[in-house]
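Of the protein chains in this complex, all but one are displayed in their positions.
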Amino acid sequence: MTTTMDRTASAGHSAKSPLIEKLNVFTAFGLGIILAVVFYVLAAKLIPEDTDAMLIHTKHDQIILLAMIGWFIGFMVGIGALIGPFRWLLGKDLSHDENMFYAGKDLGTKRYFRYTTDHKVVGIQYLVTTMIIFGVGGILAMLIRTNLGNPEGGWIHPQAYNAIVGIHGIIMIVGTIIMITGPFGNFVMPIMIGARDMAFPRLNALSFWLIVAAIPPILSSFFLGGIMTGWTAYEPLASESPAGMDGYIMFICIFAISTMVAGANITATVVRMRARGMTWNRTPIFIYGVVASVALALPAFPVFFLSQIMSAFDRAMGTTFYNPAGGGSGWLYENLFWLMGHPEVYVILLPAIGALMEMAPVFTRRPLFSFNVAVMGIAGICGLSALVWAHHMYMSGWAPLLNGPFMLTTELISIPTGMLFLVLVGTLWRGRLWLTVPMASIYALLWNFMIGGITGIYLSDVPADGALHGTMFVTAHFHYTLMGAGLTGAVASLSYWFPKMTGRMLDRRLSWVSFWMVQIGFNVAFIGMFLVGLAGQPRRVESYNAMFNRGNMVTTAGAYVIMTGMLILLFAVVDSWRNGIKASDNPWFAKTLEWSVPTPVPLENFATLPVVTTDAYGYGKAKS
Amino acid sequence: MSQETTHAHHEHPDVVGSRNRLGVILIIVADVAMALSILFVYFYLKGQNVNNMWLPTATEEVPATVPVSSMGAFYIAIISAFGMLLNGYALKGAKAKNQSQLTLGAMIAFAMSVIGLVYQIQQMNSAPFTMRMGAYASCYYLIAGLNALHLALTAFISLGNWNRARLGLYKTDHWHVAIIQVWWIWMTVSAALGAFALSFT
Amino acid sequence: MSQTQTQDKAPWWKRKDVKETATLWVILSVLIGGLAGEVIARSMGAPASETMENTIRMMKIFTWVSAPVAGLVGAIALKSLMQKRHYGDTPPAESDHEIANSPKASAVWIVTSGLLCLFALVFGMIVMQEDAKSLQAPNAIHVNVTGQQWLWNFDYPDNAGVRSHDLYLPVDRPVIFNVSAKDVKHSFWIVQMGVKVDANPGYITQTAVTPNKIGVFDVRCAELCGLLHAYMQSQVHVVSQADYDAWIKSQGGRA
Partner (left out) sequence: MNRRIVGAFATVVLGAGLIAGIGTYVSAAKADTTILDATPAGTLETPQGTLKHFTMDLSIYPDSFFKTSSPHPDWVSYGPSTNFRVPAHSAITFTMKQYDSGEPITNDFFARVAGTMNGTINIDGKDVTKVDANTIGHTFTVRGLSNGKSNLFINVPMPMVPEDKMSENEGEYINPTIVKFTIITGDAGEYVWNCEFPCGDGTLARFGGPMSSQGFMSGHFIVTDN
C-alpha cells in the first residue's frame, strides 16, 4: 500500500533515518543517469542481435526503452519516492519528525528541490515546471511558424519539422493539462476548502516528481530521430518511426501514472477533507472544475497508458496489436487514443473555466449567477465527454453507421457548455466591473471560447468534417479552446493567485501589456489559420501550396506578437516575484477561504480549522 | 466564521481509514479502466481479424497459432480468490483482536500471491506460441502480463501486511487490512475477467 | 438607489438597459451571421461537387443559427462592460442587486440550446443521407485508391489494367472510391469536392462523390503519414464523358 497515511499516530517505530534528508533532485538526476547508462550498456551487450528473419527489428528499441526505464527507476529511487512504501513494508512508519521534515518545516529554499509533501511547495514546483514546459513548447511553436513563413518550407528539413510538430503538440498538451490543477489545484485548492494539506501528501509529491522524471525521455527523442507522428502518435505510423517514439511512449506512461495519482489524491481531498459546514452547495465552483477535471482523467488516462504500452510492445517485443501484417488494427489505436483524447480536452478546459467562474463574482462584486447551473454544466460536460470520442474518427471509415450517434452526443455537449456561458454572462450582467487582468480574461474567454465552440459545431457535423477534418481549421479550432480559453484562464489564475502564492502583486502594467499582445496576436494568428484551413491546407505540413501563403504569413506574424507578449509576461512574473509590490492578505477582497489565511501561508495553513456557514459568493447579498 | 475544531495531528483512525479507503478505490477505478480496455483490445482484434491474422494459419517457417485453454487463467483467478478469502480471515482476526488468526491469514494470503505469480510466469513461459505470432498471441500475453503485474503488486502489499501483522501494528486499528481486502477483491475480479475473455478464442 | 426603484416598477422588458442590450443583440447577430458566413463561403472556394455545395450551404446556415447565441453573449458582455467600470487597487462597492439565479432564464437558455442542437443534428443527418446517395448509385464508376508513403495511385477496375498517378473522372457521374493503404494510415481527400476517407492498411474504406464541374482539382493527404506527408498530393482531372473515354483508351483500357 503506497498510500499509507503518514500523519497517523503510529509512534514507536521511528528509527532516525538520515537517508531521507540526503535525497534531493541532484541525487535523483545522478542516480537516474547512472542507472540509464548501466541499463544501456548491459542491454546493448546482453540482448541478442536481430536476425534477418524477423519482420520487425527490436533490439534498438529494447535498449532505448530499458535505458529509459533505468532512468525512471534511478530517478524515483534517488528522489526518495520508494522510502515510504518500503518503510511501510518493514512496519517502520515515518515518525512525526520525519513527516515534518518531508513537509518542509524548515521553510528553506532547499525544500523546493526535495521530495517535499507540503501542498504549497508542490504548487510552486508545478508552477515553475509548467512555465518551463510552455517555454519549450513555445520555442518549438515559433520554429514551426517561422518555417511556415514561406510555402516551400525548407528552413527546417521535413524530418526535424515533423519531430518539432510532434513534441510541440504533446508537450503543450501535458503543459495545459497540469497548468491549473498543478499549480493552483495544489497550492490554492486545499486552503480554499479549509484543509491543512492534501489527503495524501506523499502522493502529491510523487505526482510532481513523476512529471520531472517524464521530461528527459521526451526531450531525448530529439536526439533519437524525433517523433514523426504528431502528438496523436497514430499507429501504425508510430511503429514505423525511429527510436524517438520510445521517448514519447515513456513520457506518456510516466505522465499517465502522475495524472492517476494526482486524480485520486485531489478527489479524495475534496470529498473527505472539506471544512466543517462546507456542504456541496457552499463549495466554490473552482473546486468543482478541478475535481471534475481530475475525476475525468482518472478513468481516461489508463486507457492512454495502455495504448502506449501496446505501442512499446509492438516496437520492442514484436507483438502485433497495431501491425496489420500480424492482425493488428490502426482503428484499435484510434479508439483507445480518443477514449482518452476527448475527455482530456475537458480535463484541460474545466479547471480553466472553473477558475474564471471563481473570479467572476470577485471582480463584478455580485453573486455567481446560478451556481446550480454551473455545477450542472460541469457535470454534464464530464458525463458526455466520455461518449463523444469517435467524432475524431468520422473520416477514418471504422464504422460509418456510428457517425450518426456520435454526431448526436457531440452536439449534445454544446448544451452543458452553453450553461457555462450563461453563468458567466449572467454574472457580468449589471455587475460593477473591476477592470483587472482576470476580469479582462473573462471577456477574452467569452470571445475565444465562443469562436472555439462554434467552429466545434461545424466539426461535429459529419458532412462539414468531410471538408475540414485534418486541415488547419481543426488546428485553429483546438488552439482556440485550449489556448484561447484554457491558457487565458491559467494566466488569469496566475495573476489572481500570485499575491497569495508569492506575497507580491503581479506587475499591473506589464501584465496588461502582455494580455493585450497575447490576445491580439492570438486572434490574428489563428483567424489566419482558420482561413487557410477552410481553403484546404492540411495540418502538419512542412510545405504547402503557394495559394495559402498569405494566410500563413498572417499566422506567423501573429505568432511573433504572442511570443513577445509571453516573454513580457515571463519577465513580469520573475520580476514581480522578486521585487514586486508587497500584497496584503486579501488584495482582491474576495470571500473564499484561501484569502483568510496570512501571506505567506503558514506550514499547516490554518491555526484553527474554519467552519463554513455560507457560500463564498455573498457579494451584494449581505445588504438585502 | 471560524472556530477551533480538530487538530490535524490527532485525527481519529476511522477518519484516516475512510480517506485512505477512498484513495485506494479511486486508484482501483483507474486500474479498472485499464483492465476493461484490455478486454476491449482482445474482443476488438478478435472481431476485426485483420488479414486473417487473429489466429494465423501455418506457413513454411511458423506453425499455426493454437490457442491455449483458458483453464490456466481460471486457476489464477481461483488462487486469487483463496488469497482474498484468507485476507478476509485475517481481517476478521484483526477485528476480533485475535493476533494469531490475523498473522496466519496474512501469511497464507502472501503465500497465495507468490504461488499465483510463479504459476502465471510458468504459464507464460510454457505457452505454445510467442507474442510475435499474431493478434491472439499478443493479446494472450497482454492479459497474462496484467495478471503478473497485479500479482507482483499483491505480493508486495500482502508481504507488508503480513509483516505488519506480525509486528503487532494492527492492534489499535485495522483499516490497512480492510483496504487490502478491497484490493484483493479487485485482483480476483480482474483475473476472472481475463480468464473469461480468454475462454473466447 | 432611485434608479433601482424605477427599474423595479417597470416590466423588465421595458427597462432601458434591457432595450439597449436587445438592440445590440440584433446588430451583433446580423454582423456575426453575415460576416462569418461570407468569410466561410469565400474561403472554401468554388465547389466542384454537390457534396461540397451542401457543406458550404450547411456551414452558412449553422453560422446564422449560432449567430444569435454568440450575439446575445456578446451583447450582454458588451453592455455590462459599457455601463459600470471601475479601476484601481480597491474593489468597487458591491453590486446593488442580488440576482443569484433565475430559473426562468436558465430554463429558456437550456431549452433553446437543446433545440438548436436538435436542429443541427437533424439537418446534418439529412445532408449526410443526401451525400451517401452517390454510394448507392447503380451507374457509378469504381476507382480503387491506394495510398503509399508518399504517393497516391488509382486503379480503374471497370477498365482492368488502367492505372494512373493523377485521377481522371467523367463529369456528372457518381464515383465510388475503395480506399486502402500499403503501409500506414493516409487520408484520401478531394479538396474541392468535400469528400474524405482514411486509407487504412489492412482495410478497405469507401466514400463516394459526383463531380459536377469540369476542371482540375486537388487530392491531398489529410493524415500525417511520415516524412514527405506534405508532398503527398495529386490532381483530379474532371473531364467530359467523351474525353474520359478517350483517356481510358489512351491508357490501354476499353472505353
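Chains: A, B and C, in written order; residue numbering restarts at 1 for each.
Keep in mind that, in the parts below, a contact is a pair of C-beta atoms (placed from the backbone, for glycine too) under 8 Å apart; a residue touches a chain by one contact, two chains touch by 3 or more.
Computed from a predicted model, the values in this text were never measured in an experiment.
Visitor: Can you pull out the displayed chains that the omitted chain is in contact with?
Guide: Answer for the hidden chain's contacts among shown chains: A, C.
Visitor: So which of A:103, A:563 or A:609 would be touching the chain we can't see?
Guide: From the options A:103, A:563 or A:609, the contact with the absent chain belongs to A:563.
Visitor: From the listed residues C:172, C:218 or C:245, report the one that touches the chain absent from this view.
Guide: In the full complex, the listed residue that touches the missing chain is C:218.
Visitor: Just to verify: which one of A:33, A:47, A:90 or A:156 makes contact with the chain not shown?
Guide: A:156
Visitor: Hey, which chain A residues sit against the chain that's not shown?
Guide: 50, 52, 54-57, 139, 142-143, 146, 152, 154-160, 164, 225, 228, 236, 239-242, 323, 325, 507, 509-510, 513, 543-547, 563-564, 567-568, 570-572, 575
Visitor: On chain C, where is the contact patch with the chain that was removed from view?
Guide: 146, 148-151, 153, 155, 163, 165-166, 182-184, 201, 218, 226-228, 230-231, 233-235
The criterion applied here is as follows: only the chains that are shown with their structure count from here on.
Visitor: Could you tell me which pair, B-C or A-B, is linked by more C-beta pairs in contact?
Guide: Taking the two pairs in turn, the one with more contacts turns out to be A-B.
Visitor: Please tell me the distance, in whole Å, between the geometric centres of chain A and chain B computed from their C-alpha atoms.
Guide: It comes to 30 Å between the two C-alpha centres.
Visitor: Would you mind listing the residues of chain A that make contact with two or more other chains?
Guide: Within chain A, the residues that touch at least two other chains are 324-325, 328-329, 331.
Visitor: Out of chain C, which residues touch more than one other chain, so two or more?
Guide: Answer for chain C, listing residues that touch two or more other chains: 202-203.
Visitor: Mind pulling up the chain A residues that touch chain C in the complex?
Guide: Within the complex, chain A touches chain C at residues 153, 158-159, 162, 165, 228-230, 234, 236-237, 240-241, 324-325, 328-331, 362-373, 395-397, 403-404, 407-408, 411-412, 414-415, 418-419, 421-422, 425-426, 428-435, 443, 446, 450, 454, 457-458, 460-464, 466-467, 469-471, 530-531, 534-536, 538-545, 587-589, 617, 619-624.
Visitor: Can you check the complex and tell me which residues of chain C touch chain B?
Guide: Going by the criterion above, the answer is residues 202-203.
Visitor: Touching chain C in the complex: which residues of chain B?
Guide: Answer in residue numbers: 50-51.
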